[in-house]
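The other protein chains are all here in position, but one chain of the complex has been omitted.
The block that comes next holds chain A.
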């Protein structure tokens, strides 16, 4: 199905099933431990051996020698994989560093060996006996030093109007620099794989967000036809972007299985995840804002520095700045330093997350300079068109409504404009807000829908559910389209033998994958109507029946023994170029800061979101509160600490890399504004899973400023950055 003009009325608009807070259909499986995750699939293939990965102990250089004798002799060891016996390997399109290193080492904890043994414990014990000698090479590990030395633009700067003049001539100016740290996805389930060869055919059970990308890259790396590779990933314990790509657990399990001549399972050890996999790269961001005295922005400049390995991309922290606020003169650009730290890549709302962490502090600072309320200041600078192209409108833009509703609900009028005024016992209390913004991305997505003789509708797609609720909203879509109850729908996902979906990433999963199901259901409806001898355009699907005129037939009967199938994909024309599709939020946060210790604790949070049709308010809310929690982590505690001498992230386990715990998150509210966006797809939906994170960090930062009067521009805002400027304790 081609989608290139706004959707008209369609069966989804009935909202009998779609749009309802249906419980997750995969919930019982997960809560009873019967939803199988990759590493637990003991039953899928016999004779599984265990692999344990050895990560490089240096950041850059060469392996001079590897002494495997003790490891080989250790009990239970079956095989040891290294670059020497791995065979000739290519590299995946999506990979920057090689997943199996050696003799060259490209980053710390790059995998350099896999020990395969009868048990996990034996594999681990043996891997600890491998002695590696390295020739270290000097590397660049310090983004700040690289920036001082000068970094070229990653691509050409985007300019609108004349920024330099506009900024120079502005009546009120702000020019500040902000920093966000490297962050780890820190999802619960580590990367894990079971790999089994049958001759030249390969089956892989894994935990992965993008099945088709990963199947392609695995085949390419192995230099075998893609058809020979089958990937199965029905349940995923979180990803946040860490599992978008082929990673070392999968490649090494596959190579280990080939070497050992039997199936091999590998989970990436927690202490390796920070340095072995991808992470959100640190940024340094310079923001310049120019405004008239009455608070209209005239110039916006946003430059961002980040680093990556050779061949890696910049963290695009400026992309929202091209679209968020009106101003005639604009400059945005990214600068990419070559660093020898592990690869920086997508982590939940890449770009916008660090970008808004900086931009939305800058907006708070500018509001204060102008003597304006931060909410008012943003409302004043709203735009309904793309600021770089006045002809191009936003499909929907309810940002102002988000802010008004949020301010009202949160009691924003109780906020003291002057910082440091409100106390509650030991606590200095403050409120902060921020705008949330994230684009809606359109991606081709296919699905197959079967109807059987019992009237059961089965959806088949390689779509993944990374804890987001894909199973449920796809089932809701089919139930609505086919006029059956949720109990009549089953969903099969995460299998590379099924039609290729949009996958899970960039908050594009929900809208595109359900639109793919919609397209397939349109085909199935046609097939059903034809079999009933009805005009598909007239046919109404409801209560397990298809009806037109005086005819009414049960779906089950029409499907018969052989069943009926509909398969199709949603494909988009240039609609996303013609109108700008984005999602918007207002984030509001209240914090308390301990007067003596400067510990910040969030007291309450509110997000008001406008993101198209909300397909399931319950799972959407779960996404948003989870994202808000991640935002608190980014604001207050998450940082991969770089050792700039040795070139690695030091705090590489969950004791050292702190993420919020329950005690950090006392109260969250989420409001979704009524919205349908006919330009997004027949579903009229957009993503929310990343929107919930975008801007939260700045709202926390602004609340801390409001509480204490101390402005911190360097995340995370840990107490050491506040202490020196906190008022004296009595």
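Convention: contacts are C-beta pairs under 8 Å (C-beta built on N, C-alpha and C of every residue); 3 or more make two chains touch, one makes a residue touch a chain; residues count from 1.
As a working rule, contacts and distances are computed from a predicted model.
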Legend entry - Undepicted complex member, UniProt protein name, chosen from "4Fe-4S ferredoxin-type domain-containing protein", "cysteine desulfurase", "Osmoprotectant transport system permease protein" or "Xanthine dehydrogenase family protein subunit M": "Xanthine dehydrogenase family protein subunit M"
Legend entry - Residue among A:13, A:664 or A:714 that touches the chain left out of view: A:664
Legend entry - Contact with the hidden chain (one of A:44, A:224, A:486 or A:637): A:637
Inset, instruction - Looking beyond the chains shown, say which of A:148, A:418 or A:645 touches the absent one. - result: A:645
Legend entry - Residue, one of A:20, A:62 or A:124, that touches the chain absent here: A:124
Legend entry - Missing-chain contacts mapped onto chain A: 57-58, 75, 121, 124-125, 128, 271, 426, 594-599, 601, 636-637, 641-643, 645-646, 650-653, 655-656, 658, 660-664, 716, 718-720, 723-724, 726, 729-730
